[in-house]
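In what follows, a single structure is set out as structure tokens and then discussed.
Excluded from the complex is one protein chain; the other protein chains are retained at their positions.
Residue numbering begins at 1 within each chain, and the chains themselves are lettered A, B and C in the order written.
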Amino acid sequence: MLIRIGYELAFEVPRPTSMQLMLYVHPDQAGALRGPETIAVEPDLPVADFIDAFGNRAGRILAPAGSLRIRYDNVIDDPGRPDVPFKGQPLTPVHEMPPECWRFLLASRYCEVDRMSEVAWDLFGSTPESWERVQAVVDWVHGNVTFGYPFARPTKSACDVYLERQGVCRDFQHLAITFLRALNIPARYTTGFLGDIGVPASPSPMDFSAWAEVYIGGAWYPIDARHNQARIGRIVMARGRDAVDVALTTSFGATTLTQFTVWTEEIAAAAA
Amino acid sequence: MLIRIGYELAFEVPRPTSMQLMLYVHPDQAGALRGPETIAVEPDLPVADFIDAFGNRAGRILAPAGSLRIRYDNVIDDPGRPDVPFKGQPLTPVHEMPPECWRFLLASRYCEVDRMSEVAWDLFGSTPESWERVQAVVDWVHGNVTFGYPFARPTKSACDVYLERQGVCRDFQHLAITFLRALNIPARYTTGFLGDIGVPASPSPMDFSAWAEVYIGGAWYPIDARHNQARIGRIVMARGRDAVDVALTTSFGATTLTQFTVWTEEIAAAAA
Amino acid sequence: MLIRIGYELAFEVPRPTSMQLMLYVHPDQAGALRGPETIAVEPDLPVADFIDAFGNRAGRILAPAGSLRIRYDNVIDDPGRPDVPFKGQPLTPVHEMPPECWRFLLASRYCEVDRMSEVAWDLFGSTPESWERVQAVVDWVHGNVTFGYPFARPTKSACDVYLERQGVCRDFQHLAITFLRALNIPARYTTGFLGDIGVPASPSPMDFSAWAEVYIGGAWYPIDARHNQARIGRIVMARGRDAVDVALTTSFGATTLTQFTVWTEEIAAAAA
Partner (left out) sequence: MLIRIGYELAFEVPRPTSMQLMLYVHPDQAGALRGPETIAVEPDLPVADFIDAFGNRAGRILAPAGSLRIRYDNVIDDPGRPDVPFKGQPLTPVHEMPPECWRFLLASRYCEVDRMSEVAWDLFGSTPESWERVQAVVDWVHGNVTFGYPFARPTKSACDVYLERQGVCRDFQHLAITFLRALNIPARYTTGFLGDIGVPASPSPMDFSAWAEVYIGGAWYPIDARHNQARIGRIVMARGRDAVDVALTTSFGATTLTQFTVWTEEIAAAAA
């Protein structure tokens, strides 16, 4: 399945400002891209790339004062398979996990595992020690948190989401991730493109999406407490402990976002 | 200068429990050790080593039910030079920092950079854009926070320390690190051995110590808002974003610490 | 000066629900009303009045399932004098305050005096022990917090406002009140009608307003960290420790606000 992906962002920059961009397709999936990966910047600026400590490809620019425009457009060949639950699969004991899992068991800025541990065991301690425990967490978060853009705020943590029961995409994932880690199940935060493929089109404007991944049965599987349904075409851009690690743009100084457009849509093979 | 370092820890373990140990000398300094690095465990268990995402050497054991004893004893050859302030050194602009610095500018569990940013700029925005800004942060934290063991609690964050003005070693470092990151100065949390060398002996029992490091002038320099004086013999064990990443032991299940002894003392060359 | 005041509120009530209304003019000012005080409720319901522990007049209804409409319209004769700062007036020592002041020195839900005390003394400890200290608090809050409706959230406390520097009317007042109490200056939260009299008309729809009062020189004086300018025609509806005590309507069950209109405008004497 071919999926067209891209975005156009614009900023006003009052004075020269360093910006980090996590706006590439993740190296794990970049091999399936049909076109070269180019972030077009106006004015024309060099983008210095690097691979961060989570294996994400990031870019860095020094934006001059004035208007800044960032654009990307590409086509990716996706297997087009929906998420498949890993029913009955036993959880991996901590001592059998590879070392890379460790950091995804720990607390992070928006995932206060230390504070939420008792609640997690209250709610999920009697579920089976298998994929069904993961599913129970996803079901609970999906069923108990109400989605709404006005509920977003930059400092909102999993603990806030648990108490307030309201949030946006990232809030659903932060709460699920926190419960999972407290239950000794490695969970990482994932951002990327996720179009309305095989599901009714969302009435909201297209946006980047956040979901999560859990380590079970020797691999990482996507879960999504926001949608809680099998989806097709998750194109990963970045992974990390929580939203801190994978902010699509991080400005080291004040900037104002003036345009934000994202596209993610299946295209007919001929159109590619 | 030769420094004898070591520890003896004991735990009661109610049921088989996976434990992660960050109890080695950091690979950066391990070359100066006089003896082989061995963590002796009773009962005799294999310790599976790995290098984590921050470059720390960590070990992992599956502790059986019963008593557990962990012991280490070694001698390290330290240059014996005190910390030197880097007076007048300009801060590094974000776009000139190497990529490894990035994650040490971001918020983490106990360092809520996002919440403390306004306060940081209020307090330090008018200091010089050089080492003196770092020193101003260290001075402020040292001068405004009262040390006391009863003030420790596992969930205490930089924001709590700022408001409550009380804490232990790690709390001083978390607050300083948070201010520094908010000011776009990379700062990382460091644990290790720090004996009372060249300073009056502390009346408290010897403990591991926490300090911090800032990136300035192309390298990482130690700072210490707890002591705020030049010290000799900082033997690094682990570095990370905050205390989450470098807990000396992390148990994935309930364990009870029953003994805790640490030694760090200069020894005469002949005694080695 | 005659001021016409009133409101019309509508709710959808899914099942019979008890509601408390703080929608009268405060008994201290009710003597200046030109008409009788009647809260008209549709459907026609008895409103059981009582005076609460702060001296406010409150009403209580048992709303049946269905649509609920609450309407009030009246004219009040206001002296039309602007707020006057009490320049040079010394603060009242705690031991000279009347007992009624005590509770307005203590922490409350949205005013965490216990957590904000150190910050308050850092910021204002060197100001004169007079009205000028009050003014310094109002100036600081007014100058450092940005107003915006999207920044409102029901659980936001003074501490949040201090860290986030964003909020609505009530947030400005909560932060100022918290600083004042920490400085041993009694401060209470006040809600009421405040029209754009003698000032440019606000572009936002008319709303109820929140301000605060401080005890100094033997009386309570209005302060307003939101506007920080002398205003005319503050018609008090209720006073309390913070927004908890003076919510205009409190529903003991789920209800949905479907209409909210408030009016407060000077009228020509002949029009009354």
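As a working rule, contacts are C-beta pairs under 8 Å (C-beta built on N, C-alpha and C of every residue); 3 or more make two chains touch, one makes a residue touch a chain.
What you see is a predicted model, and the numbers here were worked out from it, not measured in a lab.
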**OP:** Quick one: jot down which shown chains the absent chain touches.
**Re:** A, B, C
Original post:
Which residue among C:8, C:37, C:52 or C:77 touches the omitted chain?
Top reply: C:52
Subject >> Which residue of C:36, C:79, C:99 or C:143 touches the chain not shown here >> reply: C:99
Subject >> Of C:29, C:184, C:228 or C:255, the residue in touch with the unshown chain >> reply: C:184
Original post:
On chain C, what residues meet the omitted chain?
Top reply: 18, 20, 50-54, 58, 60-62, 93-95, 99-100, 102-103, 105-109, 111-112, 114-115, 154-155, 184, 244-245, 250, 252
Subject >> Missing-partner contacts on chain B, residue numbers >> reply: 150, 153, 155, 164
**OP:** Mind listing the chain A residues that contact the chain we can't see here?
**Re:** 115-116, 118-119, 144, 159, 163-165
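In the analysis below, only the chains that are shown with their structure count from here on.
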Subject >> Whole-Å separation of chain centres (CA-atom averages), chain A against chain C >> reply: 42
**OP:** Mind checking the centre-to-centre distance between chain B and chain C? Centres are C-alpha means, answer in whole Å.
**Re:** 48
Original post:
When you check chain B against every other chain, which residues touch at least two of them?
Top reply: 115
